[in-house]
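Okay, here's the structure, questions in a sec.
Just one protein chain is left out here, and the rest sit where they should.
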Amino acid sequence: MLSLNGIGKRFGGLTALEGISFNVGKGSITGIIGPNGAGKTTLFNVATGIYPPSCGAVLLEGKDISKLPPEGRARLGLVRTFQNIELFGKMTVLENVMVGLHTRSSSGLFACSFRMPWQMSEERRIRERAMELLDFVGIPELAAVQAGTLSFGKGRLLEIARAMALEPKILLMDEPAAGLNSSETADLADLIKRIRDLGVTVALVEHDMDLVMDICDQLVVLNLGTMLAEGTPRQIQDNPAVITAYLGEE
Amino acid sequence: MKTDRIKFLVFALVVLLIPLPLSGGYLTNVLIFVGINSVLALGLNLLLGYAGQISLGQAAFFGLGAYGSGVLTTAYAMNPWLAMIAVALCVAAFAFAIGFPVLRLKGHYLAMATLGVGVIVNIALNETVELTGGPSGLSGIPNLQVGSLTFDSDLKNYYLVWVFALGMILLSLNLVNSRFGRGLRAIHDSEVAARVMGVNARLMKVQVFTLSAFMSAIMGSLYCHVMTFISPSSFGFSMSVELLTMVVIGGLGSVYGSILGALLLTLLPEMLRTFQDYDIIVYGLLLITMTIYLPGGLAEGIPALFRRLVPVRKVTEGSDA
Partner (left out) sequence: MELLNQVTQFVISGLATGAIYALIGLSFAIIFNSTGIINFAQGEFVMLGGVLTIFSLNVLHLPLVAAIVVAVAVTTIIGLVFERLAIRPLKNATPLALIIITIGASILIRGLVMLLWGKDTQALPAFSGTDPISIAGATLLPQHLWIFGVTILVIVGCRLFFNHTISGKAMRACSFNRRAANLVGISVGRMVLFSFVISAAVGSLAGVIIAPLTMTAYDVGVMLGLKGFCAAIMGGMGSGLGTVLGGLILGTLESLGAGLISSGYKDAIAFFILLLILFIRPQGLFKKGETERV
């Protein structure tokens, strides 16, 4: 589904990523783990086109998307959530999801300002679909609330609903469980599995090892910007290099 | 949705009825300019209040519209309506072309770049003397005409300007409450998140910039035909700052706020005649105090004040949704 080929990223003198190559298999849940500062978020930023890579290529379903801007990648089905939730804080929860439906609708400047009939019906459709998505993540009652006032946990769910609105082929989640309590984390695990069951490929960065071991089919371990290991959760658990560099520290 | 419609209808009715008791007096004349400034402020507000992109060069588009129409209808004796459309399209094309490099910039840099565009346009208006008449202005611009009706009195011009203004206000209201408007607000709140959600932020910013330029150019054309005389000093940096003040006072991200801001800032100097040029002191104070103490502008402040003054009635939430 998503292939990274020899990705490298430098910030001035700092090498944040070097020689990262792996595939995220279609329909799988892939976990990306590694200590803080390993370059996981940077990898997502490169994959989604927020940062240009210093070298390497990003392929989506075999197609090179390295030259596309983030919105172009989103249109092709590569969508993400953010580590430090990036909601549209001044808009309502429902409107946030409706923005997620931007690529699933088409009314432009003219249709919108002249209220063309098709625009009105499209608007109705967007609204209904957005409500369904809020149902899907379990926060329909918050539809009219201003997004900026949400708790961390609810904000996470909204971010997921908004991302799902794009009908992604692959969803990248950056530390979705950070800041959640254990029952919220359990709900999240369930939600991620439901997303996978809808046919969406998932890649997630996560520190919560229990969650990762529970839901992931495949793991990639990053350390200091390089790939330390790759394999099934079992293989990673038994990998001596990983144990010393990462798990061993805990 | 419904209440929005009713609000607009009431507003339109008020606008259309106001001149009747005034019987074409001095106030009617002032209200013409309120109409023009409302649309100018609204155009800036779409850009600044909704998309979050500042422009300190709005007066340039207004000026290009005015001078375009002025020159074409005097030196080239072109049909004013045709000229208005042609000029507005040209100004929009100009805005679209410079929009891509300009709106790639953010924050302070964007402010400086738009300011630069504004200043360059103003210098050009001053320096192309053969065409524009330079600093001493351009006179003898004809009034607009429809059939045998010539817009040559304040009352007629009031209706001329406000019909245009009401139309643009209605279109803007539609726009901000739509997919496009949501996209703009998303860009304002977090451009990165908006782009990752598939919103083509670069294009939408340029589109709304172009729209605001188009609206300003139309108002410029109307202005030149209403005034029949124009000079570059009406379209300089101070005009851009005045428009900014209107938007900030009225309320960033509020359509009716822009109109309120335009109303206040157009009436204020008229009421403070003795104050002359010193109105910039008041503008300066307003810009600072509003931004610090009432960042939502009057559009937010007045309802808030109302709620504080009028004791809260118990209303069962959601029963009338």
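Note that the chains take the letters A and B in the order they are written out, and that residue 1 is the start of every chain.
We adopt the following convention: a contact is a pair of C-beta atoms (placed from the backbone, for glycine too) under 8 Å apart; a residue touches a chain by one contact, two chains touch by 3 or more.
On a predicted model such as this, the values are computed, not experimentally measured, just so you know.
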| item | value |
| --- | --- |
| Chain not shown: contacting residue from B:Leu13, B:Ala77, B:Met271 or B:Ile288 | B:Ile288 |
| Per the touch definition above, residue among B:Phe96, B:Tyr159 or B:Phe237 touching the missing chain | B:Phe237 |
| Of B:Val15, B:Leu42, B:Ala92 or B:Leu115, the residue in touch with the unshown chain | B:Leu115 |
| Where the missing chain touches chain B, by residue | 48, 52, 54, 56, 101-102, 104-109, 111-113, 115-117, 119-120, 123-124, 126-127, 192, 237-238, 241, 244, 248, 277-281, 283-288, 291-292, 295 |
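As a working rule, only the chains that are shown with their structure count from here on.
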| item | value |
| --- | --- |
| Chain A and chain B, separation of their C-alpha mean positions in angstrom | 40 |
| Chain B residues within the chain A interface of the complex | 171-172, 174-175, 178-183, 185-186, 188-190, 192-202, 207-208, 211 |
| Chain A to chain B touching residues, read off their complex | 48, 50, 69-71, 74-75, 79-80, 82, 86-91, 95, 98-100, 102-103, 105, 107-109, 112-115, 119, 122-123, 126, 162-163, 165-166 |
